[in-house]
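Quick one: the structure is below, and I'll ask about it shortly.
Only a single protein chain was left out; the remaining protein chains are all shown in position.
Each chain carries a letter (A and B) given by its place in the written order, and its residues are counted from 1.
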Amino acid sequence: MKKIKNNLIFTERVIERSLGKVPVNKELINIHNRKRGNTFNLFLYITAFLSVIGVVGIILRIMNGFDDMSAWSYYVTACMFIFTTFMGAPMFSMATKVARGNWRRPISRMSEIFCISGIAGLIFFIPILWVLPSLEDGRKTLWFFDPGKVPAYSPHIWTTLALIGFVLTALTLLWLNARPDFAILRDKSKGKSKIYSFLAHGWVGSTHQWGALRDRVSVLGIFYFMLLLTVLYFFASDFLMALIPGWVDSLYPVTLSHNAIQGGVAILTIAVFIMWKWGGYQNFIGLDQLWGLGKLLFGISLLWFWFFISSLMVLWYGKKPNERDVLQLLMFGKYLPIFIFTFFFVCIVPFFSLTLDSIRKSYYGPPIIAISVLIGNFLDRFRHYGSAYSLDRTIDDATHRFASLPDIVIPNMVDLMVIFGAVSMPLFFILIISKYVPVISLWENREYLLYGSHEKYYKTEVLVEGKPY
Amino acid sequence: MKQSKWGMVVDLDKCNGCQACVVACQSENNIPLQKKSDYDENRVIQWIRVERYWEGSFPDVKAKFIPIMCQHCDEAPCEPVCPVFASYHNNEGLNVQVYNRCIGTRFCANNCPYQVRFFNFWEAEWPDSLKNQLNPDVTVRSRGIMEKCTFCVQKIRRTKRDAKVNGFEVEDGAREINPACVNSCNTEALIFGDMNNPESKISRIKAKEGKKDGRGYHLMEHYGTSPNVLYLKKIDNSKKTKSH
Partner (left out) sequence: MQEHQQLSDSEITEDLTAPVIRSARWFWSVVGSLGFIMLVGISGYIYELYSGLGVTGVQRPVYWGAYITNFVFWIGISHAGIMVSAILRLTQAEWKRPITRAAEVLTLFSLIAALSNIMFHVGRPWRIYWITPLPPIFIGFDFARGIWPNVRSPFVWDPVAVGTYLLSTILFVYTCLIPDIALVRDKVKAGPAKIIYSILALGFRGTPRQWKVQGTAPILLSALVLPIFVSVHSIVSWDFAVSIAVEGWHSTIFAPYFIIGAIHSGVSGVVTLMAGLLWLYKLDKYIKPDHFDAIGRLLVVVATIWFFALFLEWVYALYPLEDPEIALRNMQVSQPPWSYLFIVFLLTGFFIPVGAWLFKSVRRNPMWMFFTTILVNIGMWLERFLIIVPGLSRRTELSFNWGTYTPSLVEIGLVAFTFAFVICGVLVFARIFPLIPPFDIKEGMRFRHVIKIGKKNISAVVRE
């Protein structure tokens, strides 16, 4: 059946290799070890330069002082953007491991590599701790009834702890998953073996080690998910909702987590496309992978609409004055153009374009839609964090409403430096470690050789996949 | 002539909790007789009720009375939730209940912050002797129907129709147009009138007491329901005698 052969490029090649024609690992190792070309070095230098610009931007922003919160709008937006795109990407690997889809194997390592962006996120996060007002500032807290009875900087402390735990979990997950690959590279290469033997840390591939790997990865994967939700819960509540008086939205932490997963899938799609087109991995990344990511993006964008409508329905219907104000601030007031563009890029464009087979089941379709999702994600972050940090939190006693609604802050030079730095620094880290971490997982694809095979089935040939557990 | 907008003022300084308004409302609007079992079952129907709160401890106990009736909110939360449009807002600012349309889902009662909506759990029964006392201008509700204070809309309608037919102007504060509770209040704690008429008593009270340092306030303002009943705070003289 022609359909099977054309779309399942990956498995066909696997079979060829399993018949001894071209060993999987050798080809992958060759691609991994080849000297990086000019384009790669160019991007490395550009991202390095922009990261330095970003750090300079951070320093300039800190020098401008912490008193004027509205000056930090774009800064906080950029930092949250890191956490809702780059740090959402590893979720793909965790979730598809649980769901046991085999199409994930070529791209799961790419999603795990995004774990390194946590370091960039942490760097950008630290100055925000001085921007956020303490509990003595009349600002509400989520945790205790009596703000006077807890340390004034509690939210800062626990968010930092959660964030450090999150980044450490992410880095550990990346290392654990890549460890067998480091061992393969250690064994197969000479010259670089000092680095790889250090990274492999005594991996020999015994049954015990494999079993331990599986257990640790599953437990840490669960922890990664829980910590992602926890960190985004703090970012949604203490760093956002507490700054907009009268905004009580119990769904928003979940919405933010969902937006992070959407951003993660989007940025992963772009990374997969780049690896397919220019990375030299055409033999390994096939239509299946981009099609699967397209389907995920479609479903997730539909869910975006559902979370948005769930919040909006409750806040809009009752016409309570404080809720009307919040909706004015975030959606219908001065931020209306930003909201319209957000809705367009993050929901309308993905949903309507990905219903078309020609876009969803193609190589170019999902990445282009993913760019739209990332733009929409940034605008969504700005809509929330920009308005929250530029809001004058005084309430008019007579009307119980906001004294004034803030205008949209125009970014200045420092803001642009920070934004470019925030987008580039994670990319820079990823490009650096991609020299050492194989971008496609060697051991997972080798594992698939054991599970999948083509069998004759009555008059046709079908793919048979083993289900060991 | 401008469309009327009916409103009420409740002066808590004058209310002594006698509940004459409750009785008057019951007679005027054919409200079912409330038996002891209704009180036990917590199903009493009182379109206007006088709530009594105790303040302080013995021997300095004070009772505070507050009569609460339907606030006829401009942004009534009970109106959007009725599936059959039994609760709607008419053009004179009244929140109107259409008895023969109501199917008794009781959603409106849940959504009312002031809890002024009542449900007929049982079929109302009047002894033969009291059947002649029923008001022919007001529907007798069967079981399964929601009801609430209407600002005696039947009296408003009748008076306006009489005025139009006989060619006289309705006076502000006229007993024919006032709801039964307003007429029965012996201390004139309840004041009713047309808020669109700047000369009416209620408009003058609103202008005076509705300001920031006046005695006027609305119940549960943070819900944003824009009620049309203005409460005037009780003047508390005891503060002058406190030693600390």
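The definition used in the following text is that a residue touches a chain if its C-beta (ideal position, glycine included) is under 8 Å from a C-beta of that chain, and two chains touch if they have at least 3 such contacts.
Since this is a predicted model, take the numbers as computed values, not measurements.
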Where the missing chain makes contact, among the chains that are shown: A, B
Contact residue for the chain not shown (choose from A:Val314, A:Ile375, A:Ile395 or A:Leu416): A:Val314
Contacting the left-out chain in the complete assembly, out of A:Val248, A:Leu336 or A:Ile433: A:Val248
Chain B residues that touch the omitted chain in the full complex: 41-44, 51-53, 68, 77, 80-85, 100-107, 109-115, 118-123, 143-146, 220, 223
Interface with the unshown chain - residue positions in chain A: 99, 140, 142-143, 145, 229, 233, 237, 248-254, 302-303, 306-307, 309-311, 313-315, 317-320, 450-451, 453, 455, 457, 462-468
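Keep in mind that, in the parts below, only the chains that are shown with their structure count from here on.
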Chain A residues within the chain B interface of the complex: 317-322, 324, 398, 400
Chain B - residues contacting chain A, complex: 75, 77, 80, 212, 221-224
